[in-house]
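Left out: one protein chain. Kept in place: all the others.
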Amino acid sequence: MPELTYRDALRKALADSMAENPDIILIGEEVGRYGGAYGVTKDLIKEFGPERVIDTPISEPSIVGAAVGAAMTGLRPVAELMYVDFLGMTMDQLANQAAKIRYMFGGQIGVPMVLRTQGGTGRSAGAQHSQSLEAYVMHTPGLRLAMPATVADAYHLLRQALTSPDPVVFIEHKALYTMKEDVDLDAPVPPWGKAAVRRHGKDLVIVTYSRQLHYVMEAAKTLAAKGIEATVIDLRTLNPLDFDTIREHVERVGRAMVVSEGAMTAGVAAELAARISEECFDFLEEPVIRVAGEDIPISVSTGLETGSVPGPQLIAETAGRMLA
Amino acid sequence: MPELTYRDALRKALADSMAENPDIILIGEEVGRYGGAYGVTKDLIKEFGPERVIDTPISEPSIVGAAVGAAMTGLRPVAELMYVDFLGMTMDQLANQAAKIRYMFGGQIGVPMVLRTQGGTGRSAGAQHSQSLEAYVMHTPGLRLAMPATVADAYHLLRQALTSPDPVVFIEHKALYTMKEDVDLDAPVPPWGKAAVRRHGKDLVIVTYSRQLHYVMEAAKTLAAKGIEATVIDLRTLNPLDFDTIREHVERVGRAMVVSEGAMTAGVAAELAARISEECFDFLEEPVIRVAGEDIPISVSTGLETGSVPGPQLIAETAGRMLA
Amino acid sequence: MSKKSNSDLLGLYRTMRRVRTFEERVGELFVRGQTAGSMLHLSIGEESAAVGITAAMKPQDTFTTHHRGHGIFLARGADPNRMMAEIGGKEAGYCHGKGGSMHIADMSLGHLGANAIVGGGIPAVVGAGLSARHKRNNAVSVAFFGDGATGQGVLYESMNMAALWGLPVVFACINNQYGMGTRIDQATANTNLHERAIAFGLNGESVDGLDVEEVAEAARRVVDGARAGKPGFLAVSCYRFYGHARKDKSPYRDAGEEETGRQRDPVAFTRARLIERGLTPEADLDTLDAEIGAEMDATIDFTIAQKEPPLASMFRDVFDPEEPEPEPVRTRLNRVLATE
Partner (left out) sequence: MSKKSNSDLLGLYRTMRRVRTFEERVGELFVRGQTAGSMLHLSIGEESAAVGITAAMKPQDTFTTHHRGHGIFLARGADPNRMMAEIGGKEAGYCHGKGGSMHIADMSLGHLGANAIVGGGIPAVVGAGLSARHKRNNAVSVAFFGDGATGQGVLYESMNMAALWGLPVVFACINNQYGMGTRIDQATANTNLHERAIAFGLNGESVDGLDVEEVAEAARRVVDGARAGKPGFLAVSCYRFYGHARKDKSPYRDAGEEETGRQRDPVAFTRARLIERGLTPEADLDTLDAEIGAEMDATIDFTIAQKEPPLASMFRDVFDPEEPEPEPVRTRLNRVLATE
């Protein structure tokens, strides 16, 4: 089994899909010659040429808007937003156009585009380059949302996104690019929209996604050492949301925690907690506990940055108290 | 007691505050000569002149950005976004600038601006002019969020917003502008950040805000006729969120429903439901039930438009089933 | 400038008249309370832009429009019944009544969609231009928008991209002098809008919209230029005869100005020219106008007779039809409340 980084897996997903489907183009800032700010698209321009790997001016609204128009006219564009923090300038094209076109136009046409971007803390990049903004996307009807936590998912989810008939926002985590895993890319993979149960345990269900999966797994180990066994669910996609898997395990176990790096209030953790509480109420022995990002901007200072999002210790500690 | 419309109350709040504070300016599309797309700023340009009531080109990002710069240099701008649906083009200036400036700059300066806008369904204005996007704002640390449901609150909350040291997003509801109430504007008002209990009942707590308050009150009447007495909480501001009032009543009553016009998934209703479930778990006899907007774009067709958001009937019916 | 042939002029006239009459009927539908929504933006006075520019387009070409886009699409060949039905929010409409006046689209005629976001449809043509380049299908994509959209930064971003990549793209600005209540000179210091396009490296022209032949000529230059790899910008100056939307009485402009403005009527101008040049007898034009009147009258009856979209269609087409529909709130509530 080859050892791959998350970055390499993403790159390979793009390369493999582009080789198969000549209508896939990449469009974004520095995706070509530079190879992507985080190196994901390295040398793809050499392989596929500048007509398919398109370096753009710094014009996020029009990059996304151009992808919308390209998708409506027969291409399958992958637009790249260098940081998810720039969503704020593209939300009109994303939420008012890409997300609504199929519906507004009565089903005449879809917008099969992928918006690749990356978010999260971990590089003390400051308040405008460290956010986790997936909640904006999850709240917007018409958008799909994938957030891979593992190297294999970086590959497979991106491959699957590239066959979606609907717009997919694909959010990578900046702290995961150099993560390595041994992966067999030919092994069977869960279908699009299916969560992965990363660990089975009888005491507590922890639902999470993206980088927090790794913190949760680390916490689960600490907990196991204390005799607490957690089931860990990695959502993989937030839309579609595989609530059936969540329900199954929460009903079995009776205790749930949700973990998200995004700001707590009105975030993804709120949705997950609300839904579990609503649908699994009779099975819950305790409230669903949210462990999420603080409701504050993120500092450049490493200490404050780390302190403002969940980490393995907070997760383990909280789980421990839930079971106490 | 004079009879006022919601629109008049808003206008009066602007006029009264502008008369008191010469640093207040209005800036936005059609706020001057036209008097505002919904008439809220009618004739203010005559009263305060074109240097304080500034008609702009159609440039939402720069309108909000200009307000940020004005607020940082000693003015107290009220920027108007004609529809909350245009938030998507201004979120960078709002969320990356206005919301974060005080924090990023270590508390040197605040951004005392108000972003007035309006949202919601009710005028078959279609998918791009009918949304309820308050969740984007509520999820963004650093922003205050007010959503008046009554004529009195239209006046008082706007007056209060105009003294806030921090950026306030002030979302009116397009279907309420012509609503009339007899109001004594000199009567004491709740302080900024305090919810109003609009109705007291022992069977169920319904938490809501903005136009849905009226639907909830209507439903509460229907329920009362059947012997079910609801406590109705109107949040007034979503940030600050007066959770103490919610907690007090939910713990007393043991049953809660949250009602929001915004799309359900990862919306305001999710935050409220998650938080009530988390903090009042031991007092709940049933799950907190969310009645919220459908996770779909809004149609121009009146039937589909009305069907896509909660109405009095759905609220009453759901409450009835909760108590059954 | 080589004037187009006479039969062309009659054709241009016919299309302009159809647009004019259609818009008048939309106004009637509104008065009869049969339109979906209060937001109706009529393009009366702007017919030469719609007709002159679409005349320069080829079948493979695509376009986006704005909130005042009925005329453009009709000029492109739309079925007025399906248009009117959409404006009425009926199932028989182009978008099954979900879109309405501001969200009409039709892939078969290359209409990538009207837009209720000022400037919202502009960048899509850059993408369509990339598609055309990729597929080598010789298609031009035209973004139609109003003068007000020149306030939106996305226009400049898109023009810059189009010029940089030499895309077959045209930016068509219908300068009706107003964005709602704001006159163009209250929205910008330099009203020679095409100069901006030139500064970004595009072909840029402004043309008087009174004369549809001149518009068509200018459009041909700009569209052909774009097809050959140099994107263009064309501003057509005209006058918005009526209020911004159906209810707006334009109190912000005085009667004198309106009267003068409405004299700049491209439909009347072309009609007079046909007569003056001895090309079409007035009686024939009367007959033509009457025929068009009858055709457009029928769109009202058609629309009123149509059904609203069924409630069940509400959850359709959020995603691809092969995908599950979003779960309705009621379904969830039934499930949640049943388990207790």
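Quick notes on this one:
Note that the chains are named A, B and C in the order they appear, and that numbering of residues resets to 1 at the start of each chain.
What we mean here is this: a contact is a pair of C-beta atoms (placed from the backbone, for glycine too) under 8 Å apart; a residue touches a chain by one contact, two chains touch by 3 or more.
Note that the coordinates shown come from a computational prediction; the quantities given were computed from them, not determined experimentally.
In the full complex, the chain left out of view touches A, B, C. Note on the undisplayed chain: of the listed residues B:D92, B:E134, B:D153 or B:E172, the one touching it is B:D92. When the missing chain is restored to the complex, the residue among A:S17, A:Q212 or A:S308 that touches it is A:S308.
Per the touch definition above, the residue from B:M72, B:L87, B:A220 or B:L284 contacting the chain not shown is B:M72.
Screening B:P57, B:G262 or B:P287 for touch with the missing chain picks out B:P57. Although one chain is not displayed, subunit B still touches it through residues 23, 25, 27, 51-52, 54, 56-57, 59, 61-62, 64-75, 77, 92-93, 96-97, 101-110, 141-142, 144, 165-166, 240, 278-279, 281-282.
If you put the missing chain back, the residues of subunit C touching it would be 150-157, 160, 163-164, 186-190, 195-196, 198-201.
Contact between subunit A and the unshown chain involves residues 29-30, 33-34, 37, 55-62, 85-86, 89, 123-129, 264, 286-287, 289, 291-297, 299-304, 307-308, 310, 314, 318, 321-322.
Basically, only the chains that are shown with their structure count from here on.
Taking each chain's centre as the mean of its CA atoms, C is the chain most distant from subunit B. With centres set at the average Cα position, the gap from subunit A to subunit C is 39 Å.
With each centre defined as the average position of its C-alpha atoms, the distance from subunit A to subunit B rounds to 30 Å.
Within subunit B, residues 61, 85-86, 89, 126-128, 286-287, 289, 294-297, 299 each touch two or more of the remaining chains.
Each of the following residues of subunit C touches two or more other chains: 97-99, 103, 115, 117, 120, 153-154, 318, 326, 336, 340.
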